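Every protein chain of the complex appears in place save one, which is left out.
And now, subunit A:
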């Protein structure tokens, strides 16, 4: 299983029946493909849709029904559409149960940087700052390192997305959960040791007394 699939499948286990969930672009988008069969989850697209369905087959694409990246999507029965003030009222107001976002850096206290690299890449924060500030649960889906450099660092050198720490970080090596204001190593991926995780991490991690193998469906 490749790194992205592993991360997406692990995060899918965090989904619960009836949740309203927002998925960011990149690895987070893949999570929608692994929703457990016995539950119903409503995905929100921040351009104004609850009930995002699968990507339509070519001719079935409706140009006025797209995801936040402008790509055609479908809407499941019971879906609804709304304007951007409603969309961000839902997000900022704590009505979104869980958001899954990509990350550039996460620090040891769970603070996320994911919207710009000064001088290099300035895409803008889009909805990320509102999502991290307002969603009830924030999950980061990202590779553990970038070009060999740890992305889980003692202190973010990149501009922060929010002063609110994230709740869970899932990488291809490990699952880290926020406990008492620090990231704690709680699960390791198949075939990965605690030492390997620590070696690929710059931040000082707390280690759970019972580190488990990564739960996978």
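Here, a residue touches a chain if its C-beta (ideal position, glycine included) is under 8 Å from a C-beta of that chain, and two chains touch if they have at least 3 such contacts; residues count from 1.
Here is the rule we use: contacts and distances are computed from a predicted model.
A single chain of the complex does not appear, and UniProt lists its protein name as "3-oxoacid CoA-transferase subunit A", one of "Sulfite reductase, dissimilatory-type beta subunit", "3-oxoacid CoA-transferase subunit A", "Isoquinoline 1-oxidoreductase, alpha subunit" or "ABC transporter permease".
From the options A:77, A:123 or A:209, the residue with contact to the unseen chain in the full assembly is A:123. Contact with the undisplayed chain is limited, among A:12, A:30, A:49 or A:168, to A:49.
Annotation: of A:5, A:133 or A:196, A:133 touches the absent chain (contact as defined above). Summarising the interface, subunit A meets the missing chain with residues 45-49, 62-66, 68-70, 75, 81-85, 87-88, 91-92, 121-130, 133-134, 159-163.
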